[in-house]
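Below are the C-alpha cells for one structure; questions will follow.
The block that comes next holds chain A.
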Amino acid sequence: MVNRREALKIVGTGIVGLAVGLGAGYQIGVSVSKPQETAPTPAETTGLPGIPSGAFKVGYMYFMTGPFGTYGQMASAALELAKDEINSAGGILGREVELTYKDEADREHVVDNIVKMVQDEGVEVLIGIDSSGDSLKLIKTIEEELQVPLIVTHAATPKLTECAKRKFIFRISMYEEPIDIAAALLVAEKYPDAVKIANIGPDYAYGWDSWAVFSAKLEEVKPNVELLDPIYVKLGTTDYTSYIDSLIEAKPDILFSSLWGGDAATFFKQAVAKGLFDVIDAYFNPMLGATDTLKAIGDENVPSGGADIWGSGRYWFLHPSHNVYPLNKKFVESFKSKVGEYPPYVSGTSYTALMAVKAAIEKAYVEVGSWPEVDEIVKALEGLTVAGPMGPVYIRPDDHQGIYDVYWGKLSKGGPEGYPYPILTDLVIFDPSKVIPPPLKTYVKCG
Partner candidate 1 sequence: MNKQNKYLDPTGPLGLIIIFLVLALAPLFVGPFYVRLLAVGILYGVAAVGFNILFGYTGLLSFGHAMFWGMGAYGVAIGLEKFGLGFIGSFTLAICILLGLSVVTGFLSLRHTKIYFAMLTLAFGQLVYAIILKWRDLTGGDEGIYGIPRPLETVTNYYYLIIAISIVILLLIWRLLNSPLGVAFQTIRDNPYRAEVLGYPVKRVRMLSYVVSGLVTGVAGMLYSPLQGAITPESLYWTFSAAIVFMAVLGGPRIFIGPFIGGIVYVLLMNYAMDITEYWMMAMGIMLALLIYLLPQGIVGGIFDYIKKARGETK
Partner candidate 2 sequence: MKPVLIGKGLKKYFGNVRAVDGVFIQINPGEVVGLIGPNGAGKTTLLNLLSGVLKPDSGEVLVYVGGKKEYINVAGWNPAKITGLGVARAFQIPNIFENMTVIDNLRAAIIASKKLYGKTLRFYDRINDVEREAEKLLKLFGLIEKAESIAGGLGHGERKILDIALALTVKPKILMLDEPTAGLSAAEKPLIIDLIRKLKNEINAAILVVEHDLDVVFTVSERVVVMHEGKILAEGTPEEIKSDIRVREAYFGEVL
C-alpha cells in the first residue's frame, strides 16, 4: 500500500494517465483559486459580446429537513460559500450566481420540484440529490424534458453513471463502488488471515450494492474468504442489539457495514456497548468519514484496543493534506469560520460541483466566445479537471463520473488532535486506476 506523499503522486498520475500532470493538476488548482487569471473580470466582461444580463441561476436539492436534514444544511452552506467566493470575484463571466433550492425531504414531489426550479424559476444548472432512489427517479425527466445539467454530489449508486451514458447527468462525488473495492483490497492487504466476512447494511439498493461489490472484489483478491449471510436492516432502525448479538455469535473476522448517517452512529454505539469490537479483527464502514456520524459517535465511544475501525467517504476534510495542498486548507478554514464546523463530505462535493460549473462555462466561453448553450456547457464539463478541496477532480467524458482520490482511514479520538469529535487517521490513498472500474463497467447489475 502507499503512504501519503506517494499517494498524491498517484492521484496525479491517475490524472497524468489522463494527460494532466501532477503539476498541471495544481496549476489548475491555483488558477481556480485566482479566477481572474482565466476568467475575465467584470470590468472586461462588460465589453464582452454574448453574455446575457441578469443573474445565473443554480438550483440545488438535498434533504433540508428530516432525519438526514444535516446533509442538506451542510451542502447548502458550502454552496453559499462557493457562490460568495465566485460573486466576490466577479461572478461567472461577469454574471452573478444566484442559488435557489427545494427540499428533497418532500419525497412525493421530488420530480415536480426539480421541474419547478427549471421551468418556473429559470434555473440553468442543477446540483445535489442525496438519495440514490431520487437520482434515478429524475433521469427520465432531466434527460427528456428539462435538458439541463444535473451535477450529483451525493447519491452514490453506480446505476446513475455506470449503467448508461447520460447526456445531462454528471456526478462529481465518488460513487460507492470504488470505495468498496478499495476496502476489499485493504482487507486482502492488511488482514491476510481473516476468513469469516460478515455484513450489516441498510436494507435498500445502496446497502445491497455495497456488499455485492465488496464481497465480489474480495473473493477475487482473497479466494479463501468465507462470506456469511449478509444482514440488512431497515433504514432508520434504532435497535441493533439482536443483530449485534447474532454477529457476536457468528464471530466474523471482518465486519463490513454500509450503514450511514445516524444509523451508523447508533449501530456503532450499541456495538461498543455490547463489545462487538472485542470479538472481531476489523470493521469497515464506507460512510464512517461523515462528520455528522463521527459527531454522533463521540470520542467516548471510540474503543481503545479491540478491532481496527476503518472509515471512508467521498471527501475527508484533512485530505489532501493541508500543508501540501492549499486549496483544501483554504476551503476548510473559510467553511469553519462561516459555519463553525469542519466541512462534512457533502460540503466538499457540493462546493466542487459549483466550481466545476464555473470552470466549464469559462472553458466553453474560451471556445465559443459567447455565453455557452446548454450543450456547450455539457461538452465543457466532459473531460474537465477542476481542483477543489477534494484535490483535482477529473470528469470522465465517457460516463460523466468524477475521478479523484479514494481513501480509507482509521478511527481515532479527535480530542488529542484538537478536534471536537473522532477523526480518521493513517489515511491509505488508492490509485484511482486500481479501484475505479473503467467507464460503464460495474459489479452491480443494471436495470
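A word on the picks: all candidates are chains of the complex that A comes from, given by their letters.
A few notes on this one:
One rule holds for everything that comes next: a residue touches a chain if its C-beta (ideal position, glycine included) is under 8 Å from a C-beta of that chain, and two chains touch if they have at least 3 such contacts; residues count from 1.
Every value quoted in this text rests on a predicted model; they were computed, and no experiment measured them.
For chain A in this complex, the touching partner among the options 1 or 2 is candidate 1. If you check the complex, the residues on chain A that touch candidate 1 are 64-65, 102-103, 106-109, 111-113, 115-116, 118-120, 132-134, 136-141, 145, 157, 203-205, 208, 235.
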